[in-house]
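Note that this complex is displayed minus one protein chain, with the remaining chains in position.
All chains are identified by letter, namely A, B and C, in their written order; residue positions are counted from 1 within each chain.
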Amino acid sequence: MRTKSFRSVVKNYKAVFFDAFGVLKNHKGLIPDIEKTFEYLERKGIHYYVLTNDSSRSPEELAKWYQTRGIRYITTDKILSSGMLAMEFFKTKVTNGNSVAYLGTSASAHYIESVGLNTIPVADIDLNNLDHIESFAFLDDEGFSWNDDLNKTINLLRKKNMTVVVANTDINYPVSRNDISVAIGGLADMVENIIGKNFIRFGKPDAQMFLLAYERALQDIQVKRNEILMVGDTLFTDIIGGNKFGLDTALVLSGNTLPDMAKIRIGSSGIIPTYICDSAVIE
Amino acid sequence: MRTKSFRSVVKNYKAVFFDAFGVLKNHKGLIPDIEKTFEYLERKGIHYYVLTNDSSRSPEELAKWYQTRGIRYITTDKILSSGMLAMEFFKTKVTNGNSVAYLGTSASAHYIESVGLNTIPVADIDLNNLDHIESFAFLDDEGFSWNDDLNKTINLLRKKNMTVVVANTDINYPVSRNDISVAIGGLADMVENIIGKNFIRFGKPDAQMFLLAYERALQDIQVKRNEILMVGDTLFTDIIGGNKFGLDTALVLSGNTLPDMAKIRIGSSGIIPTYICDSAVIE
Amino acid sequence: MRTKSFRSVVKNYKAVFFDAFGVLKNHKGLIPDIEKTFEYLERKGIHYYVLTNDSSRSPEELAKWYQTRGIRYITTDKILSSGMLAMEFFKTKVTNGNSVAYLGTSASAHYIESVGLNTIPVADIDLNNLDHIESFAFLDDEGFSWNDDLNKTINLLRKKNMTVVVANTDINYPVSRNDISVAIGGLADMVENIIGKNFIRFGKPDAQMFLLAYERALQDIQVKRNEILMVGDTLFTDIIGGNKFGLDTALVLSGNTLPDMAKIRIGSSGIIPTYICDSAVIE
Partner (left out) sequence: MRTKSFRSVVKNYKAVFFDAFGVLKNHKGLIPDIEKTFEYLERKGIHYYVLTNDSSRSPEELAKWYQTRGIRYITTDKILSSGMLAMEFFKTKVTNGNSVAYLGTSASAHYIESVGLNTIPVADIDLNNLDHIESFAFLDDEGFSWNDDLNKTINLLRKKNMTVVVANTDINYPVSRNDISVAIGGLADMVENIIGKNFIRFGKPDAQMFLLAYERALQDIQVKRNEILMVGDTLFTDIIGGNKFGLDTALVLSGNTLPDMAKIRIGSSGIIPTYICDSAVIE
């Protein structure tokens, strides 16, 4: 399968949306030389944004990760996360004074609290007093006992009908070269299946994630959807979501989709990127 | 279960999004007295739009249906259909001169052709010459032989990898008081399951449908999402989609969700409307 | 991937269960030289049976197909079909005088009628008089109008609650070297999904199919399950079903699972045959 150089592809666009994991970083840290890509984009005046299915940290913290590793270009305003959509949802929907119950680390809840909402971890809930619990959030796979708190979540949601938000649609994520971990989206799928209710999910490939980034881009620049390139390593989130939203798409082979499987995966999935590139690095 | 009068609910919003079937019309025609609702909205200066999972006809034809039945308020510019999203998709994505293969009536294809695209019904395709077929659309459950053309579609999509659009997510629709028919979305589900590929779907509850209507509303009025009321009869499309997009929602009991089942359905689905009203009629 | 000769594998078993399509025959007719396999089995005194997900014809007709092509060994008593399980079910469950409604050819219904049951094709049903319709059978994808009769089936099953049997679990079948057709199991999946009810399915990989064959084998020979070899071309029906029932299994590469994909498919599915053979032919 013939790939194109990322430089020859990206130069034709006004803006680029980057997936994070597998494109800009991997389990070891930054993808080597990826900073050169941002230097190129800056030189050419091409705008860029990072779209990530991550609700474990705030955009500030996500940006800081890049900056402490030397990519000063990725500032908070360049980050669009599924956690932001969840936060925005609760801000509009939760009655003042009521609480959002959650599964996740306290760091993941801090972000929701930063707009004045109350949160309570499932572990601290008294199942006999649910008066002020109005909504539920699946935020992070860490920070709680799966044995205890998944069962408690199920019984909480059976006792009181409330809107449930899954702030990260991914079902797993890589933790090392070969190993993966269940993501909070995978745990949420299990709970949803067991109680038979319908959760609200935020994150790629859903259009709302792309809309969030598009609205951010429109604050910086006048741009049509087909003047934007979505760059990702995963057909089932980045590429199909970008295609559907009307963006052009570039599949990179530096992450989830390995070079020797790309052709088979595209053929068997029917998800066709506009371009295929070895990586997003511009040397 | 206590319901609110639609008047007392709608008066607090700047704009209303209406689902069509079960809210404005049913198998017999217009919901009796629904025109009074539009007179009220006009008087109060509340903007209104109709969001419909319908790709069988153009917005012009959909609007005409209301006008010939005496609701002159519902003009073409008030109609937002999943077919419009499909059309927009093909306009951006299909190379000039190439064709969109489709299942549906020729009327459903005319709408796509109206922006200069070529279309070809599956029945007319030569499976040995697919050079100019670039994309595929599921448009309408009528206008073709299911026995012949569903099998031909499957083999077409196995022979040539192309992007497939399902322009209506509904799996069935009512044809009389008691009877339903398989919708094109239901046929598309079967084909997708058999060939194991991933189709792109347009229609409620997907955010893109709500975005289309919201962008239209913004052309008429300055309005935030939580100043808009989504009115629908179906929890799984209208209400969950509206909730997720940040709208307030009103479930009406004049269609899919019957009065004696509303409470059970809300409880078992976990999809909670902001309000419940008997109907959208304002007397 | 190393394959074993079928002869070296089969000689260690007291009985063999063969899948039909992709093992003994394909779209062109008999697999060349497959008759030699039966000559070998006869010589060695190894018993053999054919297990097929086929409800379109009676065991007599299925056997006749082989015999008219020169394999006199495959007699009616060697054939075990999913249609036999359906017939057995109706014989026990349907009240004398009542009818089984069906989708399929009249030939597929004749087999059910042969034990004294009444059948009625969906096309002939009067939806206003369902008194004597007691059960429903999905028998064959041919013999009816999909447009008319699938919709009629849906409304029939909404009007009257009855037990529904899908007499062939396959969702598609090959009709030529490259082309496939939707099987009756694929149509049944769509109907089940639209009406939200639970159908009863007969056919591999379900244990009841293997039990039927095992009980037949026990009439001929004293044999334990692990003394039987299941031979099939499809991991998801023949091999997983055989494994689960306690049989040893041989995947052959003459049908559904192509030689260059076998290793990938076994790895990605987690369905592990005891042996892999190029084909079931013994030369």
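Operating definition for what follows: contacts are C-beta pairs under 8 Å (C-beta built on N, C-alpha and C of every residue); 3 or more make two chains touch, one makes a residue touch a chain.
Worth saying up front: this structure is predicted, and the values here are computed from it rather than measured.
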I'd like the shown chains that the missing chain touches, ordered by label.
A, C
Among the options C:12, C:114 or C:268, which residue touches the chain absent from this view?
C:268
Given that one chain is not shown, which residue among C:35, C:189, C:206 or C:238 touches it?
C:206
Touching the absent chain when the full complex is considered, from A:22, A:83, A:186 or A:273
A:186
Write the list of chain A residues that the hidden chain touches.
145-147, 150-151, 154-155, 158-159, 171-172, 178-182, 186-187, 189-190, 193-194
Tell me where the left-out chain touches chain C, residue by residue.
88-89, 92-93, 157, 161-164, 195-200, 206-208, 211, 225-226, 236, 240, 243-246, 266-272
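Quick note on the criterion: only the chains that are shown with their structure count from here on.
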Just how much do you need to spin chain A so its Cα atoms sit on those of chain B, in degrees to the nearest 5?
180
Of all the chains shown, whose C-alpha centre falls nearest the centre of every protein C-alpha atom combined?
B
What is the distance in Å between the mean C-alpha positions of chain B and chain C?
40
Chain A and chain B have mean C-alpha positions lying a whole-number Å distance apart equal to 28
Roughly how many whole angstrom separate the Cα centroids of chain A and chain C?
45
